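A single protein chain has been removed from this complex, and every other one stays in its place.
Let's look at chain A:
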Amino acid sequence: MIINGSPRAPRSNSQKYAKIFQAKSPMPTEYFTITKNNHLELCKKMNDFTHVLLVFPLYADSIPVTLLNFLKTLEINSPSQKPKFCIMINCGFIEPNQNDIAVKMIQFFCQSQGYSFGSVLRIGSGEAILTTPFQKLVEWKIKKFSLAITKEKNVSLKVTMPLPKKVFVKASTKYWENYGKKNGITKEQMSIMDIEN
């Protein structure tokens, strides 16, 4: 059971990572997104699965509130057969370890609620890496991750762009500049210091 915990699930990078996982996984998978109204439905569905893979982005240094709210519902509506939880998390920063706190929060949830915890894949530079030649690195790492889950091996994996940080900063600046350009916004406009008015 793959659960996308991104607030913008249908248009999210998390969805792209989940789809790669589905393509690479030897295990059969089903994909779900968290919406405001489907928490109970997802909790019931969980009875049908041996493993749950949470796929989500880092939000304000921790788990997105979309996922937090779902976990709170799951806490009081737990399935009779508790599956093993795994995590595939991505952040826009180059350091995959910026995802560590969010991982620890999920591990704490599992420990306190009686779920076993399996493998984790931390993705750095996750906003843009799929649009670069480094996409292959992610695909390869997701394949390794999915094989580990299938073989019941608990692994902790990381992947990011293999760039010096200063080069990454330049590349990300170009990425966001182009993102703004598509919306008719210049780099100078994006760089304004004003907040509201």
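Quick notes on this one:
We take it that a contact is a pair of C-beta atoms (placed from the backbone, for glycine too) under 8 Å apart; a residue touches a chain by one contact, two chains touch by 3 or more; residues count from 1.
One rule holds for everything that comes next: contacts and distances are computed from a predicted model.
Chain not shown in the complex: UniProt lists it as "NADPH-dependent FMN reductase-like domain-containing protein", one of "NADPH-dependent FMN reductase-like domain-containing protein", "Thiamine biosynthesis protein ThiS", "Branched-chain amino acid ABC transporter permease" or "Response regulator transcription factor". Summary of contacts with the chain left out: across A:27, A:43 or A:105, the touching residue is A:105.
Summary of contacts with the chain left out: across A:3, A:18 or A:63, the touching residue is A:63. Contact residues of chain A toward the unshown chain are 6-8, 12, 57, 59-66, 68-69, 71-72, 92-95, 98, 100-101, 104-106, 108-109, 111-112, 165-166, 168-169, 172-173, 176, 179-180, 182-183, 185, 189-196.
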